[in-house]
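One structure follows; several queries about it will come next.
Here the complex is missing a single protein chain, while all its other protein chains stay put.
Let's look at subunit A:
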Amino acid sequence: MLQSLRLQSSINANPNPNSTMRPKRSDRESHAGDSTGDNEDNQARKRFNFGRNLSGEATVSGEKSVRHEDEAEEEIVIGGESSGLRLLGLLLQCAEAVSMDNLDEASGLLPEISELASPFGSSPERVAAYFAEALQARIISSCLAIFQALEAEDRVHVIDLDIMQGLQWPGLFHILASRSRKIRSMRITGVGSSIELLEATGRRLSDFANSLGLPFEFHALEGKVGNITDLSRLAPRQHEATVVHWMHHCLYDITGSDLGTLRLLNLLKPKLITIVEQDLSHSGRFLGRFVEALHYYSALFDALGDGLGGDSVERHQVEQQLFGSEIRNIVAVGGPKRTGEVKVERWADELRRIGFRPVSLGGNPAAQASLLLGMFPWKGYTLVEESGCLKLGWKDLSLLTASAWQPSDQSL
């Protein structure tokens, strides 16, 4: 009955010129000579078309759509500067959020970036695809670390040794607010150089916490924590877990006297100290490094795109397996340790001396991860456990130096 079924023509909703089945009222004459439609269709494809058309013209109109389209293997070709710029703009916005530990905003931006990006598209799309993926990975691991630390706690006291605008905390608020087990009390003591700034930060955080229904207190501590003599305000309350968040900025001294800081940590015996080692290359911060990398890989992808075809499987494999990993390593964690080496080792000794011992981020991943990595030699990852820190490396580059510390006498 449907012997004359021709898949292609029917799906295209166009009469197939090769069809033996003639439409009752043949309109072929009217559009047979319509060759200009071809160009317009190609142009329509090339237009940046994501539900909105930047050039303001109508997309493929009903008229042209009925022709038989010669659709060979097409890629979504995005023309125009605007789409690439928009994508990169979003990426930078996201990276900035990550660099400020504003995980909430970052994870809100990522889906849009990912949707626009593609490893099979234009250069900006390909670069964006891998960077977005790397950012995603970083967000997930940051979230995991925080979550894990606070999972069992009802009362939390966070001491942020350099709170600035406090942009890293709303994300945590969100997580705590959406937990099924409601948190009983949450207080943040923010340390900073200007009392006005601190109070402004405190107000903002309070407003946000209130909007989420979180019980919240903020205390401002002006000055450098290493120089604090009166520790009563930092003392933990009953059943309260103390977490010290310490973002190392080696470009300037935030904590004051190192000895003082150590003494403080010793006294506080926080349940967890999270230390994040930032890259200290000439650009100084995550964001700078991110932008640098973006430029570099954009150029590289461009060059590759010129040399090989748009649908080159080899290019895709090189980009995904080699550069994708490289990008991820740069973005996902601290980055190459150039000046940081000495410092971390020093801190490790010091922390040990005052009674802390390292805790790995997830139980005992070293042995297992090692075995896992052993299965994928081509990835070029190395895993080294050194001085209580877990160091994940890519070839010769050390990437992740994460350390978490807890009092030695504490049992988990």
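In the analysis below, a contact is a pair of C-beta atoms (placed from the backbone, for glycine too) under 8 Å apart; a residue touches a chain by one contact, two chains touch by 3 or more; residues count from 1.
In the analysis below, contacts and distances are computed from a predicted model.
A.B. asks: Unshown chain, UniProt name, "Protein SHORT-ROOT-like", "Dihydroxyacetone phosphate acyltransferase isoform X1", "N(6)-L-threonylcarbamoyladenine synthase" or "Isocitrate dehydrogenase [NAD] subunit, mitochondrial"?
C.D. replies: Hidden chain, UniProt protein name: "Protein SHORT-ROOT-like".
A.B. asks: Among A:I140, A:I195 or A:L212, which one is in touch with the chain left out?
C.D. replies: Of the listed residues, the one touching the omitted chain is A:I140.
A.B. asks: For subunit A, enumerate the residues touching the unshown chain of the complex.
C.D. replies: Residues 1-5, 7-15, 21, 23-25, 27, 44-45, 49-51, 59-62, 65-66, 71, 73-76, 107-108, 111-112, 114-116, 118-121, 129-130, 133, 137, 140-141, 143-144, 147-148, 151-152, 174-175, 178-180, 310-313, 316, 320-321, 324, 357-369, 371-372, 375-376, 385, 387-388, 392, 412 of subunit A touch the chain that is not shown.
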